[in-house]
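Only one protein chain is missing from this complex, and each of the others stays in its spot.
Order of writing sets the chain letters: A, B and C. Residues in each chain are counted from 1.
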């Protein structure tokens, strides 16, 4: 019987090696797999390349992972936020690398990586510094820049409901990057707010079909990052 | 008040001009907007370029449109079927052009057209006759072929439920090409089995957000093409 | 059409947003940037309906929720709590940018650091050493949305011009801005350069010229 359920966060993330590329779902705190990120901090892998839209809030979740010094490079669209001090300090100190990618190109690169599309053209960034050094191609009278698909060794994902086969649904705007990241990683690890029986998700409404999912852990009462930040909590 | 509901098939398709490129949803008869196709036959536009996975069944729906002599060119992946005589005869007589595109590349080209991606690379067709004359590019040790996005002037779509804003859901494998075609046409015209009130579709389960839809007509009891074929019916 | 107060000079943030809202056609799909652009939603003219898109995956975005009703998983691109109206839909980031890059959004209203007379926009980085670049979805929006409105103070806090011959900051996009709503005037980007479309109350053409670092064409008599 196919069963992707894992009983603990620790065992779900235990094989992530040093040097891994890890996609982490979420847009700010919405859809952030904070429990899995904390599990990764506890696990200790270092020299990581992390792909996320942002760089985390306060000193919990992704910001705490960055603060731990284990992230070599961030690939993101927006590394600033009102509650993000960790990344700017490390970046200015030259202790972390940054690849800045426009949000839509980041999403498309991840989808392309998952869909077997190695490269594509987009008008985004043409005539801006972010296109410097990239191939420009004129198609039907307009310039486009060549961008490459992005893949990862692991994806850390937060979803709303999951079954043991790995079918997923999401909650409102916490969907964001999660479904596309599921497709682009060799191993996709999911924290689900609720596990339901196989057949408990309507086949019309499954957002991530189980083929894209490898491991599922139930986290019934996930922390809300902004609550932790408001309380001044630092992980660990 | 935004209201995309149209009361009749005839008025929904009346402005499709001669020479238009028309995407038609469906995979075989599943998801085929047969009522809209019959409306297009009645309307009389000619010199059409039609994009569909197949070439229709019997002498109804897409096959009837082709039989009417109004289709100049088909872009499809699989123009043969056990009940398709119309296309082969016209094709062998040199009366219709054919661009054959692998099914996955067809889907990706349509999505790209809708997503503002003018071109992309794929491994599909490399080292086959279908890649002849196309640009090949080696990326990370593997060859890929350059393919271009596809757009259309109109899309004819079948869905299950719709609201007046143009949000859509589909039924089982009748979804197929319909959602991506909605994104790739200037004017997207939908036949819906049932119109529901705004708010009657769960925002989590909308498959085609209303931004991609222009006109919706209710067709409560759509014909099933294979029933018509079995009865030997020819449209009109 | 605009509420006037005696002796008022120039437009407030709210009035700039209101004036921008007046120029958005009924039934438009609209994306609002962070800051003053967000205020546009409060001033939809009577009889018009706009559908708001937020790039983090919601079409049919409604106003902010009542205090206490915030949901940390229902936010806008500025990461503020919002609501979803009847007829809304949620989708992932890639589908969201299909709407943007694919040309499906009718109007986007953005803030600006600089706008050139050709419609070039700079709104993501000063390019200064040590500045942390943060582009978000701005470059995708200007590349993909048909009509780009800018709402901005006419000058910086230090009085430097924001409407310039050529942007000195790194560009967000080239030749992308359609119309600019400042506290002093409404200005179109035309093939001939900046052209004043309307002056704010109490503001003269000469004053706008003085605060603009590019040639400015006067109001066209119609």
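Definition applied: contacts are C-beta pairs under 8 Å (C-beta built on N, C-alpha and C of every residue); 3 or more make two chains touch, one makes a residue touch a chain.
Fair warning: this is a prediction, and the values are worked out from it, not measured in the lab.
Colleague: Which of the displayed chains are touched by the chain that has been omitted?
Modeller: Missing chain, whole complex, touching shown chains: A, B.
Colleague: Who touches the missing chain here, B:21, B:68 or B:124?
Modeller: B:124
Colleague: Of B:110, B:156, B:192 or B:206, which one is in contact with the hidden chain?
Modeller: B:110
Colleague: Identify the residue among B:4, B:161 or B:175 that touches the chain left out of the display.
Modeller: Of all options in B:4, B:161 or B:175, contact with the hidden chain holds for B:175.
Colleague: Which chain A residues touch the hidden chain?
Modeller: Residues touching the hidden chain, for chain A, are 1-2, 111, 113-117, 163, 165, 167, 183, 198-199, 201, 203-204, 206, 209-212.
Colleague: Quickly run down the residues of chain B that touch the omitted chain.
Modeller: Given the touch definition above, chain B has residues 27-31, 53, 77-81, 87-88, 91-92, 98, 100-108, 110-111, 122-130, 170-180, 207, 224-226 touching the missing chain.
Convention: only the chains that are shown with their structure count from here on.
Colleague: Comparing B-C against A-C, which pair counts more contacting C-beta pairs?
Modeller: Here the pair linked by more C-beta pairs in contact is A-C.
Colleague: So the centre of each chain is just the mean of its C-alpha atoms; given that, what is the distance between chain B and chain C in Å?
Modeller: Each chain's C-alpha centroid was found; their separation is 36 Å.
Colleague: How far is the middle of chain A from the middle of chain C, if each middle is the mean of its Cα atoms, in Å?
Modeller: Computed value for the inter-centroid distance: 29 Å.
Colleague: Touching two or more other chains, which residues of chain B qualify?
Modeller: Each of 115-117, 203-204 in chain B touches at least two other chains.
Colleague: Which chain C residues touch at least two other chains?
Modeller: Within chain C, the residues that touch at least two other chains are 84, 90-91, 94, 97, 100-101, 143-144.
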